[in-house]
Structure formats: structure tokens, C-alpha cells
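Inspection log for the structure reproduced underneath, given as C-alpha cells.
Apart from one protein chain that is not included, each protein chain of the complex appears where it belongs.
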């Protein structure tokens, strides 16, 4: 057991922090101003991407990166602290070609793309020349139980015909977004195994019948790259756009989620650290009743609790990344659910405290706190609501109890 | 002790609920659509105001209403359940001329306006022909300790000259807004009693030197009527615009706050009730894992806890209104702080649960939940941050302890 | 709506407080010393009982008290604030013949006793010459779902034969305890309505086959009057000992519980008030880092939150008592569950804070805090675990939702 990062990781952390300080932070005001006026500022991103790629800070998230693919190959455990650093400037992950949902899509394609799919869709993603999105969640269905997803993917000769409505399709309005990975029903027989009825397909966004209905505000905030509601009406795609085998949609979705949740969590932890720093700085600088806020015991309590919670959560996420590296994503399934829940709750909690220390200013856009607080709230649904993750963790625990009762093996 | 509303109040509740159902709810979509595009829809409000005034549902908030003033005179306790009903549609209080911050301004003017001030400013407010705002909070000062407010009001012959910057001046962008009640320092001697250095004056918004710098987003949401940052630079107003006596600014602010907090609290409770209804309805209608959400014990717990917290909070607020009616606003000071804290925390908590039951939809504007949740967060600063109210309540309790220790009288 | 107590109730509160100060508090050290050595000090209680009865402070809990029965008849709402005063000295309720479980047994017998039962069991209880206990809970059955209770009551000619094991039979070791009201299965047919299979009977404790197996420690504390595990083996009682009709056990149990929960709650509130007083006194008297604890913002927060929670809970309980008086116990069923949950959680929370202010001394028996804290924990099971009450409140709320959906009547 060893809690220090390796020398290689420490060196990358230094390099990335320096890059952020030198190139990303100075661009932040302009990027955010563009976002406020509804624009995803690709003209700011592109030169930064070129510079990052040149520096070797590219595709760091993909442990399975091949030698003929661009970027620096790192384990999940090695990448995690880098994601934390990126998290401090929410839009910066794209600079390093490490932004969701493309990361998950690259993983997934890496896992199951045919050579043609690889050439056509994966390589441009790895090069950062196109973006992609994911169309899973549907307006009428509780995402806690995806077996109810209703969008249909019907075989018709050499094509599939897609019909349905998706929402929370993040990134669909990105100027470079070219395709969605879509989940739908391929086996409509009523008696089919509910976990083997769905498949995933690649839907190019310029296919006739694909319509972005609206960009959904998240807690009053409209992201320029979009959290979109998308309508699919008689959308015809080549049968070759099937990902993996038919009926394996859930298995693929599951495979896709593990590392992505670690990334989300580490970015959140970076944002919580930022909030804690801002909170402590403000507590030193601001006075009430003749003393700095930092002298008040309740403010001290918030600072201390935040430190304790963040440090625990970070260890928990890192250990999960280590477990995935060692035993595979599937073995870490309960842990992945656990960190997802812990960290998204943490984000709202730490941000709430920071806002309170800032007073009414914390409500405005003069600090990043308000946006990070509302985003923390949204994270409690992203990749499944809290309740699903609690259930997953509880069931793993109850499985252990069953093994104790029956004297069977240890369980996971 | 009697927990039923009087027959008169029950009749008014029925009348108001019917008015809401018949006139306000049908106008809600159009009003909200206008607000989304940045407009305070006075063309919707004005006919509703005329109708409400005709129906006697006018100025219900002002226990001291004189016979020669328009509206129906009610005690704080009688008005409270009506404010709860209005709270369900946040913009509706203005229909009944019961919206903040005008209500507080009317109370204040009622208390201390000169005959000329009454004629010029109070009567049009009571008639609903003009609106007003309040300029107290300053960007550089912790609102928990208002003795630090820095804006100056300097006497110069027959005029005052105002210099300073205010923010969170709510309503300044309302098309009918005509004046601000502003708090500033009139006694700049360093050795003056810090609680007697400030005064309140009326500043007409069209006075040269008044500049609305920007409308502050609250958790990403821009209110069309504005939460404004306002600059006052060499603003000259008549000396006759002083409210009450010089140096009595805090006393007036205090007097102004009691009933307003009861109104805020009851409107919040109305919004929590609405959220609880939506949550229960959704739990019945939505399924996961083959059962309605209402069958899951954790969802049931949220519903039950919300019911218990709302019912307790309502009783607490009503008792405070009763106390103000019986013993005066000042006697209820600790209780007013207590309800302010309890209810603003309650709003975030109940809304958070409702959002969770709605799933990702709860994040969007397809329900009122997201906006009410963020507004609940803002309420934890409106009229003073939580910490000030906790301190007020604690000090009242410690005063009692001191009386026990010394055998002195009972304390408040 | 009126939040002041009536003049009659105020007078009784004064009288009771004076009685407590003059007679009960001076006896408290001796009573507690006896309890520590395992003895229920009847020699202290008896003269106090005589004095209380003489003063008219007797059987105050029973709204249905007849003119020919001893004591002062009060509504639930009038009695509630008196129970709060009694709660400050946990053993004192017996002084006024207002202690559980006798109060519930007297209510129940009042409701359904035959003339012979009334003469034999109820009148001595009302006179305070005997005590009684309740045998419902069983070791092997989740009390959240009493339909599983297994003890059998079999008819055999003119007698019933009782077999089974009960626990948490409170008061069975009281020197004057003479009988138990026992719940068991009288209808053993497997297809019988599970809510109509149980009945209640009176079991004299000196009947052969009744054995008090042990006194259960509650969080390490052994009550001298006993929370007992009791074995019933072939216990033969007269058929005339049936309470009400056969198969009506649950209905009777339900009827019995409402007022008793109000009493429990108000006594708890009295204990929370006591804890808040002790906490505030201690915070004034104790120093750390050169300042009294009362100066620290976190301690102030605890004091303020306790005040707010106690005041809200008291209003909630009083309103429930008022509702029971007005509409009957059954109409207030959800509210009774709600106050039970709110107050038992409150007790642990307020006591926990008080202990923390007292430091390690709060762990010892040098203050009443440790015992009241553990008792608060036990209250979360007494009269049903939290989860049952949450479920009851949620179901009432969901019933309202169903009525909204179907346009049916208002629900309760």
C-alpha cells in the first residue's frame, strides 16, 4: 500500500498545471463570455488543442490507446489526478481531447468498432477533428430503469430505421458534432429477455429525420454545446452502423460508463477543491462583527468538513480507478456506483458552503460557484440517479450477506 | 388555543383560490414566456390588478391600512394564509398589490412618511400605479453586519448628496419603478454610535447620477424586473426626502422587515406545498423496476418528511404572525429570524426532493421546480444570511439563560 | 386561530409547576438514587400521589373522565402542556396518575370495559392503587407489521388459554402491577382477514404460567419497573377477560395509541426544553480558548436550531391534540404518526447537542442528559419504529394525490 503518486504522474501533474496556468486560465474569461452569449468558442479551443497535442497532453484518458493512435497512454489511476486538474476549468477537458461524452464514445468504439467504423468515426474523434454525442435517455422513461427505453431500431434490408425521442443528448449542438451513439430496441418480441432487447447504433446527425427539437436549460443555464432533446423519425442508417452484437446494448452501455464516471468524479473533486480554496480565501478576507469570517467557529467547521470529505472522496475514487486497472471495469461496478453517488452529493454540499461564505455575491456569476452548485445538482442524474447507485451498492452488500449465510464464496 | 382559521379568513381563502384558478393560472404560461424573453408582462398584470382591486383582494398585507386608503385591512395572521396561496404562482402577488419590496416600502412609509411623502409616494404605491425598490446591500460589505454599509448621504443646504454603490436592488427594472428607499451614512464621525450613523432617504430613480449598472443573475436566472447593481454618484435629492429621523436607519429597516419576512415565508410554504403535490403526483404516475415510485420506501420517506416539515413550519410562521399582531413586530424579533431561517432551508430541501422524484426533467424548465429550488437558495441571503438569524435566535436564548442565572425577569 | 393557552390552562400550568418545584424536584435525588440501586421507590411516590390527588392534579390525561371517577377532566389540548411540565422529571407522571402504560390501559378500558371489568380493573387504576402493563410486542416479529404476532389465545369452554412470548412489557416489575393487556391470535384459520385475527385480553399477572423471564436493559440501562420479557405458557384466564369483541385487537390498539403518543411527545418536549436550558446555562458558564462557549458560532447554532425545532414540534403536537379533540383520534391518525416521528428524532438530536456542550461530563450520570439521550433513541421504537410512521404519513399524502388525480373528494 502506497499513497504517493508515481514520479511519472507527478511530472504529468506539474506539466498539466503549468499548461493550465499558462494557456487555459488566461483564455477562461473570453471563453465564458462567449458561452454567456450562447456560443461554444471553437476559435479559442482549436489553437489550445493543437498546443496540448504537441505537448503530449492528448487522449490521456484511454488506457487501451494503441501505439498507432495519437496521445499518451495512461492507466485510469494515472489519469485520475489529471482529470482533477482539468476539472477546475470545466470547459478545459476538450483542450486535451478528454471531454465527455466523446471519451466514453471513444472507449466504446475502441472496444467494439469494426475496422470501417474505426476508420470512419473513431480516428477523427481521437484526432479531435469531430465530436459526438450519446442518445440514450428518453423523456417518458425513468432512467433508473433503462429496460423501459422505447426508441425502436428496426431492420429493413441493409438499413436500420430509427424512431423515437431522446433527451439530455449532451454536445449535439457542438459545431463539430457529427454523430450520436443511440440506444434502442432491436428485439420487439414481448417475451424477449428485457436485458437483451436493446442495441446501440451510430446515427450520423445529418441523416434525414434527425431533428434537434430544443436545448434544455439545466437549472436555468443553457449550455451552448447543448443538452438537447432530439427527435428521430424514420431515420435510415446503414445496418453496418450497429455497434457490437444486436441485443448487447446494456452490456456496452455498462462497459462505457465505468471510466467516464471516474473522470466525472475527479473533475468534480477538482471543482470542490477550487470551491474550498475560494471559501478559505474569502473567509480570510471578509469581516463581520469586527472579525474575519475565518474566526467564526461555524465557518471553520464548514472548511474542515469540506477538507475531510474531499480527501476521503478522492481516495475513494482513486482506489476505484486502481481497482478497474487491476481487475477490470466490471469488477469495480459497485465501487463505480459508490463514487458517483458520493461525489455528486459532495459537490452540491461543498459548493453550498462556499456560496454561503461568499454571501449574496455567491448567487451571481461573479464567481464560478453558482454554476458549479447547479451543475453538482445535475450530476445527481447524469449517468443515473442517486437511487440507482444506492441500490447497486446495497445489492452488492446483500450478496455478501447471502454468501455469509450460505457459506459460499466471498462475492464481489 | 384554536388552530382553525376564522370564518372570515376561510372565506377569503376560498375567494382568493377561486381568483387564482379563474384568472391567474390561465395567464401563467404567457407571463412566464414573456419573462423567459426578458420582459415583465405589465400588459398581463394590469387587467388582473384592476379585477383584484374590484374584488377587494387588494393591499391585504397591511394591518394598519386606513379607511381612506384602498384595500381590505387584515391582521398579519389573517393575511398569512393568503400569502401562501399567492406563493404558488410567484409573480401573482403583484396582482393583489402585495409584492415585495413594495409591501415593505408601503409599511415603512405608513409608519414614518411626512404628509408630503405620503401624498407623493405612498398613495400611488397603494394604488398600484407606481413601483419602488430598496437600496441597502452593498457589494463590498458583509450583509450579516450592516453597520459597515459605506454609501454616504451628505447634507448640503436643502439637499442630500448620495454617493455609493448598491446591489441586489430588486425591482429597479420594473417599468413602473419610480424610487428607491436607500440606506446610507449620515453621521460620518468616526466615534459615532455605529448603530445610529445610518439613515434612510427616498431617491427618485430619474435623479441624475443614478445608474443601473447591471441586472445580476441569481443562480443563472435573470429576473426581468431586475436584481440590480446600482451606482449612485453625486445624486442630489431634497432634504425633505429623509425618512423619519436622521440616524434611525437601522431602526426603520428593522421595523420594515418583520411582516415582509412572514410574507416571504408563507409564499415559500405555498411553493413547498406545490412541490409536495407535484412530487406525490409524479410518484404515483412514474414507474421503475415494475412498480410506481410511490411504492419505494425512500420516496415515501421524502414525501412524509416534507409533509411533516411543511406543517411544522407553517404553524411556526402563523404563530409568529399572531405574536406580531398581539405584541408588536419588535417583540417577535427572534421568532421572525427563526421562521426566516427555517423556511428558506425548507424550500431548498423540499424542492430538492421533488426534483429527485422527477428525474432529469426536474432540472429543466418543464416544471417550476428548478426555478423554485434555486430561488430557495437565494432566500438564504434575502433579508440577511442564515448566520445572522441563527445568531439572533441564539442570543435571545442566551438572554433567557442569563435571566435564569441572575434570577432576573423572564426575558423575551 | 389563537396561540395563547386559555386562562384555565395557564392556571393549571402554574399550579403544576409550583407542585413540581415544591414537592417533586426535592424528591428527585432520592428517587434516582433508589432507581440506580434497582428499586422503584413507591415510598416516595405514595405520599406525593396523595398530595397530587388532593390538589386536583389527578388523571388529567383522560378527556372522557366521568363525574363519578376521580380526577380533573381536561381535553387533550389542555392536558398537553401539563404533560410537557411533567416530562422534565421522567418519573413524575406517576405522581399524577398520568404515567404510561397505565394511561393507555385506562383509556382502553374506559372505551370497552364491561361493568365487571370496569369495577375490577379500571377503578383501581383510576384510584392509583394498582398498576398495569401491556403485552403486545414479540421477540420474533417485526413490530412494524403486527399482523405477524404469534401468541395464541385459544377458547376452551369458559376460559381462554394463552401461549406465547412477549417482550418490552413495560412496568411489569412495578410492585403494584396486577395485570397485563395482552394481544394474541384468536382466529387461527389461515384464510382469515389478517387484520381481524387478533384480540385483546386481560391477563392477571398472578395467573399460573405467567413468567417474567428477564428485565431487558435499554441501551445499558435497567429500569426498576421493568421492560420485561414475559413468557405465557398455558395461561388460563376467564373468557370474561376478553376486551371488546373478538378479532378487534388492532382496532383497539389503534384507539389506545393516539392520546398516549401525544403524552409521550409532550413529555419529550419538556425534556428537550430542559436540555436546551442546561445547554445554554453551560455555554454561558464554561470557557475555552479564553471565551465562554456561548461566544462560539457553532455552539450558538446548536442553541438556535434546538429552539427552532422544539418550538415547531410543540406547535405540531398541540395542533394534533386539538385535532383529536375536534375530530376524534382516528381522524388525526397521520398527524399522530407524524408527531411521534418528529419528536423522538428531535429528542436524540437536541440531547446530543447538549451532551456535546457539556463535554465528557455529559457522558456520565452527573447530568440527566445521557439517560435522556438513550431514552430518545429507544423512543424511536416505542409505539412503532420510525419507518411505520413515515409510511403512514406518506400513504395519507398519496391518498390526497390520488384524489387530485381522480377528482374525488379531498381526503384527510
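Some points to look at:
Note that the chains are named A, B and C in the order they appear, and that numbering of residues resets to 1 at the start of each chain.
In this section, a residue touches a chain if its C-beta (ideal position, glycine included) is under 8 Å from a C-beta of that chain, and two chains touch if they have at least 3 such contacts.
For clarity, every value in this text was computed on a predicted model and none was experimentally measured.
The hidden chain, counted over the whole complex, makes contact with A, B, C.
Listed residues C:11, C:25, C:64 or C:363: the one in touch with the omitted chain is C:363.
Only one residue from C:143, C:159 or C:254 touches the chain missing from this view: C:143.
Residues of subunit B in touch with the missing chain: 296-301. Contact between subunit A and the absent chain runs through residues 1-6, 9, 77, 276-277, 280-281, 283-285, 294, 297, 300-301, 303-305, 307-308, 311-313, 315-316, 318-319, 322-323, 326, 338, 341-342, 387, 389-398, 400-402, 404-405.
Remark: the residues of subunit C touching the chain excluded from display are 137, 139, 142-145, 148, 167-168, 216-221, 286-289, 293, 296, 298, 352, 355-356, 359-361, 363-365, 370-371, 373-374, 377-378, 380-381, 385-387, 390.
Note that in this section only the chains that are shown with their structure count from here on.
The highest number of C-beta contact pairs joins the chains B-C.
Chain geometry summary: the mean Cα position of subunit A and that of subunit B are 39 Å apart. Here the spacing of subunit A and subunit C, counted between their Cα centres, is 52 Å.
Touching two or more other chains at once are residues 387, 390 of subunit B.
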